[in-house]
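Below: one structure, written as structure tokens.
What follows is an incomplete set of chains from the complex, kept in their original frame.
The letters A and B name the chains in turn, as written, and every chain counts its residues from 1.
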Amino acid sequence: LAERTPEPVPAPTDASGERVKASPLARRVAQEHGLDLGSVAGTGPNGRVVRSDVESALEQREATPDAAPE
Amino acid sequence: MATHYDCIVIGTGPGGYETAIRASQLDMKTAVIEKNKLGGVCLNVGCIPTKALLKSAEVMAQAEHLSDYGLELDGTVTPNFAKVIERSRNTANKMNKGVQYLMNKNNIDVIQGHGRLTDPNTVEVSPSVTMDGEEVGEETTVTGDTVIIATGARAREIPPLPIDGEKVISYKEAMLQTEQPDRLLVVGAGAIGVEFAYFYHHMGTEVTIVEVEDHLVPVEDEEVSRVLERSYKKKGINVMTGAMLQGVEEHNGELRAEIQVGDDTEYVECDQVLSAVGVTGNIEDLGLEELGIETENSYITIDEYGETTVDGVYAIGDVAGGPWLAHKASHEGTTCVEHIAGHDVQPINFDNIPGCTYCQPQIASVGYTEAEAKEAGYDIRVGKFPFSASGKAAALGHTEGFAKVIFDKKYGEFLGCHIVGNEATELIAEVVVARKLETTGHEIMEAIHPHPTLSEAIMEATHVAYDQPMNI
């Protein structure tokens, strides 16, 4: 049991405090890259944010370097 | 003048008929063309009738173990092979009638006969003969804005084993014949091969199964294969892996198969050989070449929504390539017509199509095997939960097998799941849905699986993968 298992990432909220619907995988990838899920447009049913949405958002961030907080 | 449709579907297997239903629901005037019986391989000589046969075999296997359950058999239970086949045919015919009903209900025109494209919007139909020997259809021509080819696939033949339908048979004869051989040699240990081996074994036939790869069900995770092999050997099925069939000779009505195992040559005597070495696409006599529709290794080349190399002509299901599974065919088809109708749909994700094998123990899997995940460069966490530790499995008296889960360490992605054991084929849907919803291991562990069930094994295996094993 050398390493501690990662804990689940809780559901984030957007600017207005509303819970962002996002898949667990999307949440974790966003957390890993310090991306605010509230700023990602979801393409899943009911605007659910899925991993590919996060990945596109990350690509976009990469394209506009001044936006990256890392 | 030819009747004009918005959508014409050639073939009514699970790919074709479900595609037609969805097209009709999307307000397309739709016709299906079928040269044989409605329902394709799946309903008539595939998924459904084999599962009926396997159920009879399962009940027979259980009848041999009545005393394990505290029941007393005074007498004998024996399979009546012809009756077992008859039951399977009745099941298939019932489902086949169901497709006719669905076509009527959804206002889909059913045109019997062999279809052939003469241009991207025109299909020529000519009479054909069904598997029951019935002549159907007449010469006619129909036109359509969209033509979807869903003509499926058939048994592949290999040079050392030409199929004659009597001594060397394909799945069709294996399923339809009303007399069983005393000794059967099954060549090929994919799903179809191992299913028939199981079936004939429990009907009382002496079965040998030969596989050129090192394991039965070679596409499955290796640990899964090993459980199946152990189980088959224990049952008394003769298992030969890493074994290549060289040819079959007939001597006084008896067959002798020559099989190469490593550097040795072995001989197996038998009365019938079942060739179960894969399928080949039905691309002949469809007008493909004339129209410039490209194919590759007997399968039609398509893009992610099923469009062929000719605009407006689509192909889905077995004829458009693997995996050769009914549920792949139908989802590929419905996605294709939804795309044609202008819906914003995602192409199907080929990584999330489960594969099932319905012998006992059953096998079901989806996603990466352990070996594949490693090869793809993932840093993985793996968990396995044996059914021998499951209370439900103990209560059922079926403790063979396990559930194995594979997660990506970095993000917790559920990379793959492999189940061998009782009801495995019903358990895998949970994983397919969870993967569709982009789960991580946490949600699987936190989802309160009912107790006592076999489905808990997926949760328990996940606990193991996350270094917090519970009931093991």
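Just so it is clear, a contact is a pair of C-beta atoms (placed from the backbone, for glycine too) under 8 Å apart; a residue touches a chain by one contact, two chains touch by 3 or more.
What you are looking at is a predicted structure, and each value in this text was computed from that prediction instead of being measured.
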{"item": "Full complex expressed as chain labels with copy numbers, beyond the one copy shown", "value": "A x1, B x2"}
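Criterion: only the chains that are shown with their structure count from here on.
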{"item": "Centroid spacing, where centroids are CA-atom means, of chain A and chain B in whole angstrom", "value": "38"}
{"item": "Residue numbers on chain B that touch chain A, as the complex places them", "value": "410-413, 437-440, 442-443, 446, 466-468"}
{"item": "Footprint of chain B on chain A - complex, ascending", "value": "1, 5-8, 23-26, 28-29, 32, 50-51"}
